[in-house]
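Only one protein chain is missing; all other protein chains are in place.
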Amino acid sequence: MSESMSSATETFDCRDIFAATLEEMAAEDQRICAVVNDSVGSTKLGGFRRRFPERFVNVGIAEQNMVGASAGLASGGMIPFCCGASCFLTARAMEQVKVDLGYAQNNVKLCGMSSGLAYGELGPTHHSIEDLAWTRVIPNLSVVVPADPVETRSALQWARDNDGPVFLRLSRMPVPRLFPDDHRFIPGQAPVLRDGGDLTIFANGVLVFRALEAAVRLGRRGILARVINMSSITPLDREAVLRAARETGAILTVEEASIYGGLGGAVCEIVAEEHPVRVRRMGVPGVFAPTGSEAFLLEHFGLTAEGIESAAADLVRQRRAP
Amino acid sequence: MSESMSSATETFDCRDIFAATLEEMAAEDQRICAVVNDSVGSTKLGGFRRRFPERFVNVGIAEQNMVGASAGLASGGMIPFCCGASCFLTARAMEQVKVDLGYAQNNVKLCGMSSGLAYGELGPTHHSIEDLAWTRVIPNLSVVVPADPVETRSALQWARDNDGPVFLRLSRMPVPRLFPDDHRFIPGQAPVLRDGGDLTIFANGVLVFRALEAAVRLGRRGILARVINMSSITPLDREAVLRAARETGAILTVEEASIYGGLGGAVCEIVAEEHPVRVRRMGVPGVFAPTGSEAFLLEHFGLTAEGIESAAADLVRQRRAP
Amino acid sequence: MLICIFMQKQFVESDLRWFPCKNNFHRPLAVQSRNWVVTMRETTATEDLLRRLTLAARRVRMRALQMVHHARIGHPGGDFSAADILVALYLGVLRLRPSDPSWPDRDRFVLSKGHCSAALYATLAEAGFFEEKVLGTFMDPLSILNGHPDRKKVPGVEANTGPLGHGLPLATGMALAARMKKAAWRTFVLTGDGELQEGSNWEAGLCAAQYGLDNLVLIVDRNGIQQGDFVEKIIRMDPMADKWRSFGWQVAEVNGHDFGELLCVLGSSPLLPGKPTCIVANTVKGRGVSFMENNPKWHHHVPTDKELALALAELEGAER
Partner (left out) sequence: MLICIFMQKQFVESDLRWFPCKNNFHRPLAVQSRNWVVTMRETTATEDLLRRLTLAARRVRMRALQMVHHARIGHPGGDFSAADILVALYLGVLRLRPSDPSWPDRDRFVLSKGHCSAALYATLAEAGFFEEKVLGTFMDPLSILNGHPDRKKVPGVEANTGPLGHGLPLATGMALAARMKKAAWRTFVLTGDGELQEGSNWEAGLCAAQYGLDNLVLIVDRNGIQQGDFVEKIIRMDPMADKWRSFGWQVAEVNGHDFGELLCVLGSSPLLPGKPTCIVANTVKGRGVSFMENNPKWHHHVPTDKELALALAELEGAER
């Protein structure tokens, strides 16, 4: 596994900034409440519960009611942050997410914790790699995958201020800081983290820093990769995709998710519609993962700086070929 | 709405052949049973219940248990056909479909009835337009959308013989017969219904005959459209897509589903990966539908022979432009 | 007029907290029986009020049936079993401002059995939320009156329902919101009896009991029939009251077609401090038209022209 950046840099479990920001917002705004499914520890909301017990609801192990009751709280004027393991929050309450959030437009902020392969050796039941495909198809639902602590905080603040349902897909694996303090998450705007003209890498979540590392390594080989943080899945920055297609002619998508229907799928749809270029999707290739930790599985599926580097190099080679 | 073909031709509600085939198979094979969620009428399984009461399970209004118990039946050696309105069967039991079917590979045949916009004026809660995106991302699960009575029957027989979980997405809107009696559904093989070199239309389900009608009309305007029946979503006929890209240079996908992540998404992913060409996706464009019947809504979203014709003509025009 | 309410033995009348109610007509009198406290309450609901409600419910049934006939889809059986409950709520119990449907302090009502939208829409029109003529657009293209209620389109509708088993979780959240905001509104939710086969209801039931939501009232339209058959034959839900009690709720049973009982019990609901209330309303599916009553077929049968005429005539001529 690539160590060059992480060894040099301090890393953060984004759940800490998540919990701290939620508490801070709750202190300022009486409407903010938290709903959990027996997940106080894993969501790090023990502090929230201590400070705001009357705005903390633990519905027990019951995800349908968790999402339904959150919708009711929202319709009653609260701003519920509904927090649970992403795998259960989405799959177990899929219809509540569609109907009570997407269709009825209740102002609920779904916080899918420990998404992607975070639960590693707990196995495929606990991996949440379908959640992007599942939520992306639901109208009115914003889908956001922050990449670092700064963006996590900003996305939470944006979610509070934006009247409408949001799915925040959060992670647990420590990541370095990528953004300066004043970085603001803006929906539908995908910031360029590093420019380049040979291909564009769209990544989100915990894989953004690995994509950046890959770009550094590619640079050493004379390949200039543009790296874009695609934290905003819905709405998607169409323009950034089309610019990438026009200006770099090849695209690599990198996500801790299935390669079907998620970020990769979204990018392929836009590109194929308006400016066809070659797109390679990295992620989990349509299988249930074997036993292993998150780090092991990321490596197993090639989702390391080296893996991204080599996929990118291949793609550029293909493109340069006749 | 286009009437040319339907006025000339007898049409069929595929639920009839579905019910008849299921009864026929159950008479031959003791392992076949049916599981419903208070949906005897809408699945047309009254006859099945009368003939095989001991192999008929009505779990009541309880989709999680419907899918879970079906998985248990399968693990106990039965071949359950688990039948309910597609909107509830998929969304309400999404995690059971992922875990008990996809992951555990229990031999359950999910029959999603009245999918797409079939429930028309009953509204978005009852429309099942996300189901293709949702199921396509689940490993080990075959996803099939038959186009006519012959294919419905053949797909059911194939599902019986194939040991593994299957999602059959069935419809209610009467459609004409498209295939000869001896047509066989083969997974991963997308039959060419009409050949042409100017563009390819991939369609499935109730929209296949409309796509064919569109091709007839296009032919009159000198545009030769290839029409392919993409009933097999998982596995997908990669080769048919790549041939279409290479040979016709432009692709139109037509589905009674969201344009995100379903058939259109799948085709874009393949094309963008291996042979980038322009793809236009027709379907429900990321919104919840307004009030109206299925026929009205199909027209509203341009999913008529005329609508398909004009989208195809646009696409060919774009392609021919510099 | 005397009304009987059956309650669990362990609670005595003095525990009861009376909520303010539009028609504040209850005077509790406790009578002990072997297993129950039978509470006799004298209603001060005037004959006049009861007559008004009876007439309104008749109009609601007639309109709902016309709407279903017009749309050629619908669920008249459940519309009719719920009609009296809806009318009692909207015209006798709920604190609402039809001219200001989003008045923050309004009582909330969620029709969890959203397939009975025709009865709901007709009741909302009766209560003045919109004009009666809108009912004529039921399920027409682009109408605000979808087959299942849409809160973004229809004044007075609180929740988008249709898939069964959503209402009680939603209502639980609304009741939690009222508590968090220290607001006085109450939340009522009406479910079917077949609907309670959905596990989501029991998740919410446990949660509401844990949080002691005594601002939440569940009404079960216990008409004994679901989509395909009698509930008993598909998945039995009796003993209904025992289930809710074992889940920590206060339970009362009423005749869901008796306005005296409905007003008295709904008006004084929630019944006990510290517990959510479940009111099992015993009803008849298709109630009000002889040939529709207690017949599973009428769950979603669309009346022919002749059936419509016969039904309307029966309703028109009805005494009670």
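The chains carry the letters A, B and C, assigned in the order they are written, with residues numbered from 1 in each.
Just so we're on the same page, a contact is a pair of C-beta atoms (placed from the backbone, for glycine too) under 8 Å apart; a residue touches a chain by one contact, two chains touch by 3 or more.
Just so it is clear, the structure is predicted and the values come from calculations on it, not from any experiment.
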item: Displayed partners of the chain not shown (whole complex); value: A, B, C
item: Candidates B:Gly41, B:Gly72 or B:Gly302 - the one touching the absent chain; value: B:Gly72
item: Option from A:Phe18, A:Phe52, A:Phe88 or A:Phe167 whose C-beta touches the chain left out; value: A:Phe88
item: Of A:Ala20, A:Leu122 or A:Leu242, the one touching the omitted chain in the full complex; value: A:Leu122
item: Sole residue of A:Asn58, A:Asn106, A:Ser171 or A:Thr304 that reaches the chain not shown, by the stated touch rule; value: A:Asn58
item: Residue among A:Asp16, A:Asp38 or A:Glu239 touching the omitted chain; value: A:Asp38
item: Interface residues of chain C (partner: the chain not displayed); value: 197-203, 206-207, 209-210, 234-237, 239, 242-243, 245-248
item: Touch residues of chain B, complete complex, unshown partner; value: 33, 54-55, 57, 59-60, 62, 64-65, 67-78, 80, 95-96, 99-100, 103-105
item: Residues belonging to chain A that touch the chain removed from view; value: 38-41, 58-62, 64-65, 87-88, 91-92, 119, 121-123, 125-126, 290-293, 296, 300
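Definition applied: only the chains that are shown with their structure count from here on.
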item: Farthest chain (mean CA position) relative to chain A; value: C
item: Gap in Å, rounded to a whole number, between the CA centres of chain C and chain A; value: 42
item: Per-residue multi-chain contacts in chain B, two or more chains; value: 87-88, 91-92, 125
item: Residue numbers of chain C (touch at least two other chains); value: 150, 160, 162-163, 165, 199
